[in-house]
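Take a look at subunit A:
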Amino acid sequence: MQWQSISDFFAMGGYGLYVWGSFGVCAVTMIAEPLLVKHRRKQALKDIRNNYLL
Partner candidate 1 sequence: MPVLSAYFAALHRDLLLVMRRKTEVLTALFFFVIVTTLLPLGIGPEPDLLRKIAPGAMWIAALLATLLGLQRLFAADYADGTLEQMVLSPEPLSVLVAGKITAHWLVCGLPLVLLAPVIGLQFDLPTDAIGILMLTLLIGTPLLSLLGAIGAALTLGARGSALLVSLLVLPLYIPTLIFGAGAVESYIAGLGAMGHFSLLGALLILAAAFAPWATTAALRISLE
Partner candidate 2 sequence: MINLFKYSAPSTFYPLAGKLIPMFWTLAAVLGAIGLYISFFVAPTDAQQGQGYRIIFIHVPASWMSMFIYCIMAFWSLLGLTFNTRLSGMMTSALAPTGALFAFLSLWTGALWGKPMWGAWWVWDARLTSELILFFLYIGFIALQAAIDDPRRADRAGALLSLVGVVNVPIIYFSVKWWNTLHQGASVSLTKSPSMASTMLWGMLIMALSFWAYTIAVALMRARTIMLEREANTEWVHHLPEVKGAA
């Protein structure tokens, strides 16, 4: 176990900005993408109900 403390963990031995910058953006985008798709799906369903179902 190489982390003495939480703060130590977040400091990443001075590379915190870069490491968390990478992992953070990665996490954000990879969570955002499916959400966007979900939203698009909702729109599609709404469109079908409003304009295509008789």
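In this text, a contact is a pair of C-beta atoms (placed from the backbone, for glycine too) under 8 Å apart; a residue touches a chain by one contact, two chains touch by 3 or more; residues count from 1.
How were these candidates chosen? In short, all candidates are chains of the complex that A comes from, given by their letters.
The model shown is predicted, which means the values in this text are computed figures rather than measured ones.
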Options 1 or 2 - which one, within this complex, touches subunit A: 2
Residues of subunit A that touch candidate 2 when the two form their complex: 1-3, 9, 12-15, 18-19, 21-23, 25-26, 29-30, 33-34, 37-38, 40-41, 44-45, 47-49, 51-53
